[in-house]
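Every protein chain except one is present and positioned as in the full complex.
So that you can tell them apart, the chains are marked A, B, C and D in the order they are listed, and the count of residues begins at 1 in each.
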Amino acid sequence: MDYTYTLFIPLIPFFVFLVLGLMGHKMPPIVAGLIGTLGLGLSTVLSYFTAINYFWTSHVPETAYASIKGFEVPWLHLTEKLTIHLGVLIDPISVMMLVVITTVSLMVHIYSIGYMKGDPGFYRFFSFLSLFSFSMLGLVLATNIFQMYIFWELVGVSSFLLIGFYYEKPSAVAASKKAFIVTRFADLGFLIGILMLSFNTGTFDFQTLTDPHGPAIAQAGGVAFMGMSVLTWSLIFIFVGGAGKSAMFPFHIWLPDAMEGPTPVSALIHAATMVVAGVYLVARLFPVFALGAPDALHVVAWIGGFSSIFAAMIACTQTDIKRVLAYSTMSQIGYMMLALGVSGYGGEEGLGFMASNFHLFTHAMFKALLFLGAGAVIHAVHSNEIGDMGNLRKYLPITHMTFLIACLTIAGIPPFSGFFSKDEILAAAFRDNKMLFAIEYIVAGLTAFYMFRLYYGIFWGKKTHYHHTPHEAPKVMTIPLLILAFGSVFAGFLPFHNLVTSDGKGFESHIDWMIAIPSVLIGVVGIAIATVMYKSETAIPDKMAQSFKHLYKWAHRKFYMDEVYLFVTRKIIFRYISTPIAWFDRHIVDGTMNGIAGIIQYTAYSIKGLQSGKLQQYAFVFVSGTVILVLIFVYLV
Amino acid sequence: MIQNIPLSYFLVISTAMFFIGIYGFLTRRNLITMLMSVELILNSVNINFVAFNKYLFPQHLQGHFFMLIVIAVAASEAAVAIAIIINIYRNFKSIDVENVDEMKF
Amino acid sequence: MLNEFMFILIAVMILVFSILTVLTRKILRAAVYMLFVLISTAGLYFMLSYNFLAAVQLTVYAGGIVVLIIFSILLTSHLSERAVMAPFKQSLFSALATLAGATLTLVTILRYSFIPNTGVDPQFNIIDVGNALVSYNREGYALPFEVVSILLLAAMIGSIVVAKKEPTLKDKEAKLDK
Amino acid sequence: MNLSDFLTMRHEIVLSVLALLILIIDLNLHNRDKHRIIPISISLFFVYTLVGFLPADKSVLFGGMYQTNPLLVMMKNILNVGVLIVLLQSVTWLKQDANREKISEYFILLFSTLIGMDFMISSGDFLMFFLGLELATIPLAALAAFTHHQTKSAEAGIKLLLNSALSSGILLFGISLIYGSTGSIYFDTITQLYRNTPLQVLAYIFFFTGMAFKLSLVPFHLWTADVYEGAPINITSYLSVISKGAAAFILIILMFTVFKTIAPIYNHILYLIAILTMTVGNLFALRQKNMKRFLAFSSIAQAGFILLGILGGNTMGMTSVIYFVLVYIFSNLGAFGVVSAIAAVTNKENMDDYDGLYATNPKLSLLMMLSLFSLAGIPPVAGFFGKFFLFASAASAGYYWLVFIAVLNATISLYYYLLVVKAMFINKSETPLAYFRSDNYTRIGLVLSGVGIFILGFWSQIYEIINSLSYGILP
Partner (left out) sequence: MNILNLFIIIPMLTVGGILLTKDLKQSRLVSAIGMGFQLILSFVLVYLYLKERHAGNTAAMLFTYDVLWFPSLNIHYALGVDGISVAMIALTGIVVFAGIFASWKMELLPREFFISLIILASGVFGFFISLDLFTMFLFYELAVIPMYLLIGIWGSGPKEYSAMKLTLMLMAGSAMLLVGLLGIYFFSSPDPHALTFNLLEISKIHIPIGMQRFLFPFTFIGFGILGALFPFHTWSPDGHASAPTAVSMLHAGVLMKLGGYGAFRVAIFLMPEAAHEQAWIFLILTAISVVYGAFSAIVQTDLKYINAYSSVSHCGLVLFAVLMMNQTAMNGAIVQMISHGLMTALFFALIGMIYGRTHTRLINEMGGLMKVIPFLGVVYVIAGLASLGLPGFSGFVAEMIIFVGSFQHTDVFHRVITIIAASSIVITAVYILRVVGTLLLGPIKNDHFLHLEDAKWYERISTITLVIAITAIGTAPYWLTDMINFSLVPIVQKLSSIQLTSLN
């Protein structure tokens, strides 16, 4: 099967971007929107075609899925051994990601036609969306780690542009800046990791790197620094990059702020696609992690685990609906990371790998749904604050239903898809690490709790009086909701264990009810508590907040992470590094230069007395000069 | 060549005179006396030339003629100097060297 | 013996009068002291039997230059005027510099062993001197002789130009008034 | 004396004849017509300059007292060209009422100093050397005191004369010791007998200080600025360019021939003096406001650079010094020419007066800028080449640190040159100098120096000629 055509999957959005970027301002908005949507629709069709073809049509059953380079050109020659190529790599995870990205992106495109209607930057929005789609598709199709880095950066910048879409809003500008800089910082780690990895293995290519007999894994041994091998270190650095994009602790702080962007953007980038790039990265390099550097994998697991509970706790206290969803995203991605972290390589061992990707897939559906739903709500009430909402279920019936489905899905209630993927993760965690497993149970409960807190807060709760009667979103917005809801419900039945596995070979997987039932129960408990507390207006939440005052306060203030970052940036970087350096530059370095000039000037003025105009003094200097010369050169030298 | 009088005597005299002249040049305030000090200096040099010629190289007259030329030069120098000094006297109404310091620094 | 006595006498005269020349407070007196120095120097030349030189020294130097100087002194100073002496600091430093210079120079000169004269001392008479003066071969001094004349001419013109009394502004105004 | 001897000595003889001729013409001219002397003298001098370029051979006259060779002729020609420009530039000044009656004296005195320099360059013994030196100095003192109504002028004259008298006294004492220790005043004999004994080093130092005075090397330079400021501006340019150039020529000849046996010693001296000269010259030039004084100190600093070439101690050093002097003559005359043109018309010679000059007199400003760049050693003007070769010759002898100090000093010098450029181009003035047109002589003089500044650098032929001539004179 020739996969060269897959090249066009990312390229079509790119051309759309160019067209819209250069000429969009001259088009009527709807044309721009249609061009963007159609372009992406084309990519989506190609992606589905590829997926069906790859997974089913051209696949010989009972064999491992092959990793195929559909296309590759050299782009930049670096050293004797290292050349950066650009190309497309077709293998299970990339194909899966293609489906996820194009689906969600297409939904968002369609949705945005309605959501962004009347915005002066309409064409700009679609061109940015196309740019993002291009970058993200390029990222997942990367044949080598450097190409991935290239698109990784492009993804970052598209995200920057989209977060800062409302550029007249200072908070949006600040948020976009924050997102870019924080992820950029993490990318530095990624870069260093790439440098180390590529230097030691002599290749950027994923196929070579992940080959279990390839140079990367073969060189796994040896201790380089602090008891870990070079490979481990390089993978940890690479994971730093992944953690940055995926908003893992402690790089997560940009994610909540990123909600300043238009809601469809949040759905696309900050829920379904870009934020899982970190997961995808680890998955991409999974054989190297698993076989070459288990230590690095432990790091992944623990960071993922910690992030998930950390974010879940914060999510319980937030009042901005998009922020709740943002923390929820972080928590869910923590799940995925953890799943990867606890996974082994090959067959059943690779359960976690499979589970992680599975969850990635389902999460993309339901989280996009949640965000788009939230978008519809915001569209209706023009506010993000949970306090401004309530009792919306009758005004927004479709949104309400789809939102509820999404909530149930994320809470892991069977038979919605979230149940299946989460169960696999728990199963994998149970096998590997009981401690993490326990954490994940708690997170499951918290998730259910805060999601339903949100749900009740929006659609039930107090009777709020609205200035304008909220009305359901137009069809162009609700249809994507329905489609995603459909996906959320049924995605769980996909045979992931046969499609996306750590070594390409399928394995038998079944639901471990010993784990599943308690988790469902915990979810139900969470929902129940939320129902009690939030279904109608009660005083319980306040009492709870009072009794766990400190915890609540800490969680509400996001454990003061923002303050820590502010401290680091404002205080340390600005006040204690940059300002002194600038001062040093002006006063010490420059001052030295000026000082030299000043000294010369000063000397020039202070010796002017030598030129006194007095003839005899001149003569005296003359004679003394002669005598001194004599003294020196006749008697001393 | 003078019996019993070594060359060094001459040299001591001339050197002493030379530096006396210089001292005069450095301390006399009157321009004319400074000029006189210069004459002393030149005179000391003449003594040197003549003494060397006589004591060391009497076959030729190099020092001898050098001395003659120096005298001529001294004369022309003095002539121009005095002309300028008179000019200065007209302008400054004084020939104190201390006054001749309009230009400085 | 006589030679030695004469020499010492002349030497003492030269030194004493030199010192007086630079130290005396009367300007005219300084000129006279200098005259003595120059005459004493002529005496030295006589003793060295360079008679022509001595004669030139007496006529040109002592006779010409000193007279010139005395005239100019008379032109520019009052006879009774006592010269202003340099401030003590200036004298001190000048003395130190000259003393240092003199010491260094003397030590250097006296420690040097000059090439002693091995040949005979031909006594040159005035004809030899004259021949040498107009000769343009080696040891002939025709060229410097000629050049000196240019120098003297130039100096003459120069002194005239400089000393020529020009109609000052006042004079011109006076002329206009007429 | 036959024709070939005449040709050998043509510079000195023709010039002497010229001086006398002017004297005679002057005597026969009516007072009213005195200004006619100017075109006559200048055209005569122009002819004489051309005569100087006739081919010449190596030759020795007067039993060794006078020597000449193509290189020395070259030096004299360089000086002649410089003097020609000086003469052209001084016409405006000469035509002023105050100088009307002294025109011929000006030429005669100037020519006699030039004769002195020519003799000095050609001298084969210390007697001729000394005579030439004095002939080159004493009339100059008279010239410096040329302007009667200015007290400054007289002050300049006496400062120059008395200082020079002192220095020539010391120099003579040195010569007398050289004579005493070698038994000769002829260079060729002395060369063979000169040794590194204390007395001879002492004699050398005494001699050197006399030369240092002429070249105004620190600390023997103090007279320079005062004299330059007080003297009439064209005399200043003559002093700073021709007189200094001649001194540099003779110094390098003597260093490379007579005193070459004590090169290890005098190199140390030159090293020290070079650093002192460049640095002190620059430090004083930094804060000068009077253009003449400013150029005086800058020329002091330039003299320090010349020593670098002498330190090179080889053909390259010789060539680079001569070439540098040539370039320096043109550059400095360019600068002085502008100052003189402006002073002759407006009587202003302070840096502040130059504010906004470019707006009113663009050509003068440009020439000034180029001259200053040339002095600072900025390409593409000739000064760059001159400096570069000087530095190269010092580096060829291994004096890298000295070169470094020198180049740093060149950078400092750039600072004050740029101050003038800044005044002309950048500063705004309420009352800029009005536009004026200099007379044709001055214009020719300015154009000549401007052309020289450009041609001398790019036209490598000139350097090569000097180099090929220098080749013979060294052992």
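What we mean here is this: a contact is a pair of C-beta atoms (placed from the backbone, for glycine too) under 8 Å apart; a residue touches a chain by one contact, two chains touch by 3 or more.
None of these values were measured; they are calculated from a predicted model.
S.K.: Touch partners of the unshown chain, restricted to the chains that are shown, please.
M.R.: Listed by label, the shown chains it touches are A, D.
S.K.: Among D:L23, D:V60 or D:A395, choose the residue that contacts the chain missing from this document, as touch is defined above.
M.R.: Hidden-chain contact among the options goes to D:A395.
S.K.: Which of D:I378, D:V420 or D:I453 sits in contact with the chain that's absent?
M.R.: Counting the whole complex, the residue in contact with the absent chain is D:I378.
S.K.: Among A:E385, A:E563 or A:D585, exactly one should touch the missing chain; which is it?
M.R.: A:D585
S.K.: If the hidden chain were put back, which of A:L195, A:L521 or A:I599 would touch it?
M.R.: A:L195
S.K.: In terms of residues, what is the contact footprint of the unshown chain on chain D?
M.R.: Counting only chain D, the missing chain is touched by 316, 319, 373, 378-380, 384, 388-389, 391-392, 395-396, 400, 403-404, 407-408, 410-412, 414-415, 418, 421-422, 425-426, 460, 463-464, 467-468.
S.K.: Suppose we count only contacts with the excluded chain; which residues of chain A make the list?
M.R.: Contact residues on chain A toward the absent chain are 74-79, 82, 84, 146, 149-151, 153-154, 157, 160, 164, 167-170, 173-174, 176-177, 180-181, 184-185, 187-188, 191-192, 195-196, 198-199, 573-574, 577-579, 581-582, 585, 589-590, 592-594, 597.
Keep this in mind: only the chains that are shown with their structure count from here on.
S.K.: Calculate how many whole Å lie between the centre of chain B and the centre of chain C, each centre taken as the average of the chain's C-alpha atoms.
M.R.: Centre separation, chain B to chain C: 5 Å.
S.K.: Need the CA-centroid distance for the pair chain A / chain D, whole Å please.
M.R.: 77
S.K.: Where in chain D do residues touch two or more of the other chains?
M.R.: Correct list: 127, 131, 134, 138-139, 141-142, 145, 148, 154, 157-159, 162, 166, 170, 177, 180, 183, 198, 202, 225-226.
S.K.: Could you list which residues of chain B touch at least two other chains?
M.R.: In chain B, residues 18, 21-22, 25-27, 34-35, 52, 56-57, 62, 65, 69, 73, 76-77, 80, 83-85, 87, 98, 100-104 touch at least two other chains, as defined above.
S.K.: Which chain A residues qualify as touching chain D in the complex?
M.R.: 600-601, 603-605, 607-608, 610-611, 613, 615, 617-619, 621-626, 629-630, 632-635, 637
S.K.: Give every residue of chain A touching chain C within the complex, in rising order.
M.R.: For this pair, the touching residues of chain A are 616, 620, 623-624, 626-627, 630-631, 634-635.
S.K.: Would you pull the chain A residues touching chain B in the complex into a rising list?
M.R.: Touching chain B from chain A are residues 608-609, 611-616, 619-620, 623.
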